[in-house]
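A single protein chain has been omitted from the complex, and every remaining protein chain is retained in its original position.
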Amino acid sequence: MQALRKQDLLLLGLAVVFYAIVQGLLMADIIGPFWELNIVLVGINIILAASLNLINGFTGQFSIGHAGFMAVGAYVGAVMTVKFSLPFIVALAGGAVAAGILGFLIGLPTLRLSGDYLAIATLGLGEIIRITILNIPYVGGASGFMGIPRLADFTWVFFLTIFTLFFIKNLIRSSHGRACISIRENEIAAETMGIDTTRYKVLAFTIGASFAGLAGTLFSHYFYIAHPASFTFMRSFDILTMVVLGGLGSMTGAVTGAVLLTFISAALASYPEWRMVIYSISLIILMLYRPQGLLGDKEISLSIIKRLTGGDSRAEN
Amino acid sequence: MDASSFLHQLVQQLINGISLGSIYALVALGYTMVYGIIKLINFAHGDIYMLGAYAGFFATTILKLSFLPALVFAMVVAAVAGIIIERLAYRPLRNAPRIAVLITAIGVSLLLEYGMMLFVTPQPRTFPAVFSATVYNFGGLIVNSQQVLILVTAVFLMVTLTYIVQKTMVGKAMRAVSYDMDAARLMGIDVDKVISYTFALGSALAAAAGVLVGVYYNSIDPLMGIMPGLKAFVAAVLGGIGILPGAMLGGVLLGVVEAMVSGFFSSTFRDAAAFAILIIILLFRPSGLLGKNIREKV
Amino acid sequence: MFKANAKKWFSIICAGTLMAGLLAGCGGEKKPATSGTIKIGANLEMTGGNATFGKSASNGAKLALKEVNEKGGVLGGRKLELVVADNKSEAAEAANAMQKLATQDKVVAAIAPIASSSVMAGAAVNQSAKILAISPTASNPAVTVDPATNKVRDFLFRATFIDPFQGSVMASFATADLKAKTAAIYVDNSSDYAKGLAKFFRAGFEKQGGKIVIEEAYLQKDTDFKATLTKMKASNPDVIFVPGYYQEVGMIVKQARELGLTVPILGADGWDSAKLPEIAGASALNNTYFSNHYSPDDNSPAVKKFVEAYKKEYNEMPDAFAALSYDATMMIVNAITKANSTDTVKIKDEMAKTKDFPGVSGSITLNETHDAVKSAVIIEMKDGKQVFNKKVNP
Partner (left out) sequence: MLKTNKLSIMFGGLRAVSNLNLDIKKGQLVGLIGPNGAGKTTAFNLLTGVYQPTEGEVMFDGKNTRGLKPFQVTQLGMARTFQNIRLFANLTVLDNVKIAYHFHVKYSVAEAVFRLGRYFSEEAEIEEKAIELLKIFGLEGKKDELAKNLPYGEQRRLEIARALATKPKLLLLDEPAAGMNPQETHDLMNLIRWIRDKFDLTILLIEHDMGLVMGVCEHIYVLEYGSLIAEGTPEEIKQNPRVIEAYLGEEVS
């Protein structure tokens, strides 16, 4: 158990070093604003992918309405800072809690559904959330919520991303997390092992939704605007793609997927006409070659890195 | 609003709804068929519908074909496209996790949309009026002959498909593959061929829908398949995905709900209402209206 | 086993190389060059729901720069290059795209997005990078005037008139010329342009003593409007105002006429397209009117020349997006020439001074809030042809 603590500290230390390097590069203007923006976007996408991974990858509940929860966080957070002049940290908590509560209320009835039926129901709920926002003039309706101050920066996003990753990792590596995974593996067996499957499905859904809300608040406070067009089902598909591409049920996979897709998208920005064509072709090819995702359900861990750098060429499979 | 005018409105909205719903049904039939056989949510189905509409458009404008040959041409083009897509993108993933196939389907969908945009530009095209629309006025109730045609076509295709699936050899093979792919293979059924056939049929149906809708609304563009695709999926699930009459029922129901919400409530909540109905029905009938609730054998 | 691993490593290496390549692209020097190509950005809707409009606008801008380059460029023979960045029809992506244009591509000025919300999302980037952006079409007043502070955003401009003007022009036309007492509004709910027009039409119409009996909304890419039109018919308006874009408008007009709604239908510059009569049908469009920047029957040489050049280049008729984007690009070129420098602040200052600029869409003067002041024309559709009805001066 001490080893676990030591590993966490090591990871945390590495994160701080990474932060210091990137922050240094940012301050020295070696990384320009465009790449800063994309690094921030990577962080937000990691939070989204990791939280969807908790629902889809670990608990095995096929949800494709994540953009809806992101929207709730984006708007609730913006209302709190713009209309009520609350501090950013309160808005972040508010966005996460609001999305979490909604996730709970939605999850309770819908998680009785399974498979494709759950998928279309969550997709529908995501759209209902978006259409509802579209019809609330108080938050700008179809024009979007404008004039949101840029309160989020690389530092906020980085540490909240790390927080999210540790939160979900620790959850997964506990008895509660194992309960979630057992639902994915075999719901009936999980139930006969004394696990309240409904409770854990709703729990995973609620936690996933609240992190999506957190990401949404960061998003709207980085881009100055919350707009319904940013939260369509295509956004949900994007997040799902990151998760599946990285490997369902792999934490490092979700991170890899988010990093890769965000950077591919940014790199293709100079070829607007071809961007989506290249993007879709790469998606298809990657899926054909690695249907289980880049990492499958494996994790990149320190021990694997050690083994690779240690010159031991034994492959893990 | 007095009673007679209310009634008049109600009937007209019912007509509007059924006409809209028959379009959803037309797209949903192919959707549900592909799902029935290989349990794939083929997100690219709406884009095949778009592809069919463009094939029909070019057949009438460049090849100068008349309506029926153009329709057949579009169906053939879409069928070939369907077979190619299945062969290249889905078949290699037959034993992969279903979600990987789903992501591939999303990829194919984006590729069709934006690949098409490269070729034909994003500008909408107007479909030439290959057959004229007659507007009938029954004491103030208005019906367009094209609406009738679409509804009749949808019903006809539903009946034909049901016949094919229930009575013909290839239909029996389809059902066998749907029920148990491995067992079907052991029984000597060429599973790959059956799946190709299903895709061809489903895609041809989508193309037929695309051409009819192109003529009806008179405007086509590379992103025209997204919403109908999504709505058709909703319709298929509503009726019980994998069940042909379910697609018809789901489509018409969805259309009527949308028309009623737009007509008597507010058009801004139309799509939200459509999804809400879907979710409510699923909560009470988790396998859709006509779906059989299959209990997992323990 | 080797094969599986090779594949895996192949993917990892690909990903790694890609990222390394990307990171290597970061950074760079900042001095303005005094020779070589001058880059002008275009932050447009190249994919997503508004791709149609973005494509037209990028065509218009490209045509403009091509003409300028053929005449020998600017600042003593320097050529101009258009760098298009896709904002995916999303506001947040518009900020991203503007950031890329400003810092990666180092453009000296940019065409801002079509949609007002996207322009505003990118506005902060323009302000901090000190690079002007001019939207061809964004007509929401808040684009150039920050509603929070009521201050003009120095680096934001537009080549179009604003919603209040166009909305009130049509409201006056409805009450004064068409003698309408009641009106219905059917607004494109996914566009703040349309919503702005609806708001100002309502205000103008009610001010003149008219009554809005029903207001309904649709979304872009909708195709079936019959349910709402049936409802509208029941409330018996004298005119219907449909602010929106030609694709949906065409279908709305067609379906309205089919349902027996014969009253005049009014709209605004989003209607302007050669596609409109094709979609709606020539006869259905009779008795419809819309406001616009110019009339293609306009015999002015500028319009004729533009239409011909555009048709030659792209093999289709230009729409309002193409024309306004062409004008916006020419206004940037004009500002660069006047500034006689690629200093972005000087270019901005010159842009603000634009007066009586001869554009395709009319003579353009930018007022103190950076809005184009120009006359509007009202066009009547007759048998599928645009017919000049009247001209309204600001």
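Structural remarks
Note that the chains are named A, B and C in the order they appear, and that numbering of residues resets to 1 at the start of each chain.
Note that a contact is a pair of C-beta atoms (placed from the backbone, for glycine too) under 8 Å apart; a residue touches a chain by one contact, two chains touch by 3 or more.
Bear in mind the structure is a predicted one, so any value in this text is a computation, not a measurement.
Shown as candidates are A:T197, A:S236, A:T256 or A:S280; the residue that touches the absent chain is A:T197. Of the options A:M70, A:A179, A:V243 or A:L294, the residue whose C-beta touches the omitted chain is A:A179.
Summarising the interface, subunit A meets the missing chain with residues 1, 4-5, 8, 167, 170-171, 174-179, 181-182, 185-186, 188-197, 203, 297.
Here is the rule we go by: only the chains that are shown with their structure count from here on.
Contact topology of the protein chains: fully connected, every pair of chains touching. Between subunit B and subunit C the centroid-to-centroid distance comes to 34 Å (mean Cα coordinates, whole Å).
In terms of their C-alpha centroids, the spacing between subunit A and subunit C amounts to 34 Å.
Of all residues in subunit A, those that touch two or more other chains are 134, 273, 275-276. Across the assembly, subunit B contributes 114, 117, 268, 271 as residues in contact with two or more other chains. Within the complex formed with subunit C, the subunit B residues making contact are 1, 5, 9, 12-13, 16-17, 19-20, 23, 114, 117, 121-124, 126, 129, 133, 135, 137, 140, 142, 144, 213, 217-219, 221-224, 226-228, 258-264, 266-268, 270-271. Of all residues in subunit A, those touching subunit C in their complex are 29-35, 37-38, 41, 134, 141-144, 146-147, 150, 219, 223-225, 227, 229-230, 256, 259-260, 263-264, 266-267, 269-270, 272-273, 275-276, 286, 289-290, 294, 315, 317.
By the touch criterion given at the top, residues 35, 39, 41, 89, 92-93, 96-97, 99-104, 106-111, 113-115, 117-118, 230, 233-234, 237, 241, 268-269, 271-272, 275-276, 278-279, 282-283, 286-288, 296, 298 of subunit B touch subunit A in their complex.
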